[in-house]
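A single protein chain has been removed from this complex, and every other one stays in its place.
Chains: A, B and C, in written order; residue numbering restarts at 1 for each.
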Amino acid sequence: MRLLDRGFSPAPPLARLARACPQSGGVASYVGTVRSEGVLALELQHYPPLTLPGMENLAVAAVERFGLDGLLVWHRVGMLRPASPIVLAAAAARHRRQALDAVEYLMDHLKSAAWFWKRERRADGWHWIEPRAEDFSALDRWT
Amino acid sequence: MRLLDRGFSPAPPLARLARACPQSGGVASYVGTVRSEGVLALELQHYPPLTLPGMENLAVAAVERFGLDGLLVWHRVGMLRPASPIVLAAAAARHRRQALDAVEYLMDHLKSAAWFWKRERRADGWHWIEPRAEDFSALDRWT
Amino acid sequence: MSVRVLFLGPLRDLAGRGESEFVSASGDLDWPELLAVLESQVTPALADAVRDLRVKLAINGAVVADREAVVVRDGDEIALLPPVSGG
Partner (left out) sequence: MSVRVLFLGPLRDLAGRGESEFVSASGDLDWPELLAVLESQVTPALADAVRDLRVKLAINGAVVADREAVVVRDGDEIALLPPVSGG
C-alpha cells in the first residue's frame, strides 16, 4: 500500500510481487491511467490520516476474502500528466479467478470508497470529478 | 497474439500496450506462471495449424465483445522452468470493468478451449494435466 | 480555543483555501455552531455545501458517525470530506 506524490512505472512492483509469491499460479493487475483525450492535467487530493489507513484496511479485507498470497496497491496523489499511471492494483493467488476478482474488488473499493478527490483540467478550466452512480452499484456486488 | 518458444518478461509488452492505447482508461492483465511447489519442469505442447488461428479468433471475439482498444496474448510453448511466465493476457479499454472482464474471458478460453497440452515433471516423473471441470464451468459464464 | 478546519476536494474551491484556523473566546463548538462559524468567517456558500448530508466529517483523523452529535474541542483538526472520486 503506497501513496506516491511522483510518477511511477508499474513494471518493477509487479515483478517484485511475482517474485515474492512463487507459490502463486499467477498475478492479476490493473493499471489506471490519466485519459489523454481533452485532459490537460489531473489533480488528486487526499486526506493522509484517512487515506492510507483506508487502503490498508481494504488490503486486509481483500487478502482474507480471496485468500491471496500477496497484493499491492500503489496510488498517485498530486498533479498528474495525461497517460501517466494513477493507480496500480495487483493480486497474486493460487488460482486466476481469485486474483482477478481481487483486483476488481480493490478497484471497485478504491474508486468509490477511498478518500480521494480528483479534478481534471480541460481546455475550459478545472472540473471536479463527481462519483458516478455505476461506481456505487459496482460496490453493491461485493456485499 | 504470440506463441513463444523461449522465456519472456511481461513488462515490455504491457508497457507497449499502454503506450499504444492512450485513449484507454487503463490496462488489465494476468500473468500465469509455472508453480514452484513440487514442479521441476513444465512442457507445453501445441499443434501450430490450430493453436495460433484459435488464439486469433479468440482475440477478435474479445475485442468485439468488450469494445477493447487493444489486447495481447503471449503464450509459451516448449519446456518451462518453475516460476517462469506461461501466459500473459492483457486488455486496454475505456473502463476498467471491460478490461478486467476481457482478461477473464481470454484466460477462461485459453485454459479450456485453446489447443495446448501440458505436462509437469514432479519428483516421481512426468504427469499430463487433465482439464479441470471448473475450467469448463468457467466457460459457461460467457455463453 | 482554536481549531483547524480542512476543506477537501471541491470544498477547497468554495472556501478559497485548503484550510482555516478559527479562534474563538467561547468554549467547545457543536455542529450548528461550527456551521455558523463557516458561514460568517468563510462564506455562506461553503456552509450550504457542508449541509449536504453526503459531506462527512473527521475529527483528528477519525470519521464521525453522527455529525449532528459532534463536539469540537480546543486543538481539534476537523476535516470536511465531500463525496470521493478516486481511482
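By definition in this document, a residue touches a chain if its C-beta (ideal position, glycine included) is under 8 Å from a C-beta of that chain, and two chains touch if they have at least 3 such contacts.
Here the structure is a predicted model, which is why all the values come from computation and not from measurement.
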Need the list of shown chains touched by the one chain that isn't shown. B
Which is it among B:L71, B:A93 or B:A114 that touches the chain not included here? B:A114
Given the full complex, what residues of chain B touch the hidden partner chain? 32, 44-45, 47, 49-50, 75, 86-87, 107, 110-119, 128-131
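Here is the rule we use: only the chains that are shown with their structure count from here on.
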Would you kindly say which chain has the C-alpha centre located farthest from the C-alpha centre of chain C? B
Between chain A and chain B, tell me the centre distance in angstrom, where each centre is the average of that chain's C-alpha atoms. 23
Chain A and chain C, separation of their C-alpha mean positions in angstrom: 28
If you look at chain B, which of its residues touch at least two other chains? 96
Going by residue number, chain C touches two or more other chains at 87
